[in-house]
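Could you have a look at this structure, given as structure tokens, before my questions?
Note that this complex is displayed minus one protein chain, with the remaining chains in position.
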């Protein structure tokens, strides 16, 4: 874990420098307003990244998050339109339940049938997306039909801070707590580090995997409700391709695709990095055509740096430098101390 | 009944759904017409080609398409025409050699000047305006932006300054972020012109969330049903759109005349479009319908119920 | 490792069932014209799938293939603007494809990065570069020769009327046979399986692991270039969003074809059958006017179903298909 601190600090420093550099070009970027925008913009991403991180820790991947988000968002928007009397709590509960169900379905396929996660979620990514079209008939749910409670939620201010920020913080803290203080969380690290060993020491592997996918779905579902509220619209193509952003944030944040490695701090920093870059590009008026290329370059650089820092140090078999001088080298010892007697 | 296919950029877009309504209306009037409403999963030319291939195999009588790429569809629509299928484009056109006619919802110059006029309405004393477009490749968007620039260059608009063109890729979150970016980089911004339905809604939402209602106005092309809320809360004073129902309706009428052989697709030819009236093909075998219709507080709620 | 195992047999039955079923059920599906057209639904994607199959068998993956196609097409566009003819266009595409593959390969072999992460990055990068260069423009007006290549059929150059198989299909079929023979008939192919199953042991056995990996990424670049030439010829236009999302279609073909995502198992025959199956199936759904998004939903379900079904059989007591299915590659 100690190595990770170094990595997180480096990433935080890079983000800091980036903010300063952007601020030099466009001072408006250094305002509180911008900070709030970045927080608001990153809030939903944090939710999804937390879920994805749990899954990545188990050597899996959840490609269906964006579709889960959109399907849940659409269903909640429709529920809100159909039953205006629903309150924010029940809507939130509904979103969590729908998301968790979709995630659990992934988990079921993966654990019950022992299928590779990447294939299962690739399939459900299309399937959930298609389901949105089926339930909505391709029609949009427009601003005036979005339930006011849904719309109000992402814009609310709690304790003087943006609600999205608080929700993201809560999700991050809950995930951190799970990973640090609960057996279930520790088991995820163990399973990701060595799946067969986890089986042998008696970790209920299937249940843990199921949990990871269910939580990923649940968080994506809540994210869907917030997304629909924030942009006040729901339609089939909502958040297409967002799963790549989610995975990119994890990767930049040092969560290993190979499983077993990653911290909440790192992942949140990964989100912050993406948030800053996304927020800055329009402000410093980089040609919009450059944005995607820059995103790709950032991902590549960060994984390359990751690999560099994470490379296993090899063991030191030879006595370390200083020590060699103290112990007489064997050849020298042999020539200076023949009296110790030859074998035989 | 003759099968006439309406191929749209991708399914799930309110504008095209409304056009579908109009098409159905026309089919009902024409009696012996059956409408197939279809489109690819993603708004790409490759997807539309697959769709058109299967329409050819079905033996439809006519294909009406809104193209994701004016050139890419030409080979396949040529193939369709060789096999006796009448192909016309509507909304977003195909290159002239790949279709019999193009029915433009409105003419590009009209749209350009309409957009500028609406911007002028919220910035009577001049000021900075910006454009929030869809994807950088969208042909119609780019044509309209070019037309806007032409109008802005004329004498009466010297005080309206187009400071930026940004692209929201027809994604809600990106459009929203681009709008926020505009607020920051152009503190004196007066209006955002978004000639795309996703963009105009997202920008209006951003204005509202950033509490800039009354300071920055959003205008552009949008559907009444999608924009009604934003007009009510003041982020949008007015916006425009041609009538998609009429567009779909007219396209089917036009296609039907090709199927019946009464239209040939020669320059100067006049086609009758049922209740909408008549259009005449210009040299490029294009026909434009009317100027876009403007919606504001006074009429938006009425139309929101329709499309 | 088997070139034609039990899963391939199941696929073959499914292909026959789909074509026979829809041929009888949908008027016009069985016409030669429709069948020829239906091949365009999978031919270019099938080229990507061939490379993807090799990569996945060897334990790698390339998500950037479709983005590479966009970049190849862009290179063709630039070459065209510089006045190059057909050979020049092809050369530009191939060089670009190889360059993209080489960058992927370099990042994977030199820096030791997992290919899934690398190619998520290069997917963005390559598409982004196409966007940077093209911006809001499209490149069109390609020479007639290219269009003839992309829209021609066997009849055009053999002169025999009625041979309406599209060039795309022919190129794909040839590439498939060559790849299949290489994978299943030569020692190189065998080594690929060893590499996918245990790269460390493979290296200890003297197999030049990194060279194979690099070669596979180059091959993926080459196939992307080939697909780009054909597609650009077919549609006569280059845009940054060319072939958007095709990498997923290619992966779907490969997985449905019985290649194990964790590497070391699968066949080219399976991949090809899956390509034909998906192509025919989507074409038929298209003729039934099923919306594209629903189609991709069905394909997604098919992908999961194809993997679940054999296991359902294994969990419950004997199902009729069980014997065939459980011996398949999904174990």
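Letters are used for the chains, namely A, B and C, taken in the order the chains are written, and counting of residues starts over at 1 for each.
The rule we apply is simple: a residue touches a chain if its C-beta (ideal position, glycine included) is under 8 Å from a C-beta of that chain, and two chains touch if they have at least 3 such contacts.
To be clear about the criterion, contacts and distances are computed from a predicted model.
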Choosing from "Sugar ABC transporter ATP-binding protein", "Cytochrome c oxidase subunit 1", "Heme exporter protein B" or "Inner-membrane translocator", the absent chain's UniProt record names it "Sugar ABC transporter ATP-binding protein"
Give the labels of the shown chains that the missing chain contacts, considering the complete complex. A, C
Sole contact to the chain not displayed, among A:24, A:173 or A:197: A:197
Which listed residue (A:33, A:81 or A:186) would be found touching the missing chain in the intact complex? A:186
Residues on chain A that touch the omitted chain in the whole complex? 1, 180-183, 186-187, 189-190, 193-194, 196-204, 260-261, 312, 314-319, 328-331, 333-335, 337-338, 340-344
Those residues of chain C that touch the unshown chain are 1, 185-188, 190-191, 193-194, 197-198, 200-208, 264-265
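One rule holds in what follows: only the chains that are shown with their structure count from here on.
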Graph shape for the chains shown, where an edge means the two chains touch. Line, ring, star, complete, or other? complete
How many angstrom lie between the CA centroids of chain B and chain C, rounded to a whole number? 35
Using the average of all C-alpha atoms in each chain as its centre, how far is it in Å between chain A and chain C? 30
Junction residues of chain C - those touching two or more other chains: 131, 134-135, 291, 293, 296
Touching two or more other chains - residue numbers and ranges from chain B: 10-12, 136
State the interface residues of chain C toward chain A in the complex, per the touch definition above. 107, 111-114, 116-118, 120-129, 131-132, 134-135, 248, 251-252, 255, 260-262, 291, 293-294, 296-304, 307-308, 311-312
Please give the residue numbers of chain B that touch chain A in the complex, ascending. 10-14, 17, 136, 164, 166-167, 170-173, 176-178, 180-182, 184-185, 187, 201-202, 204-205, 209, 225-230, 232, 304
Chain C-facing residues of chain A, complex: 109, 113-116, 118-120, 122-127, 129-131, 133-134, 138, 236, 244, 247-248, 251, 257-258, 287, 289-297, 299-300, 303-304, 307-308, 311
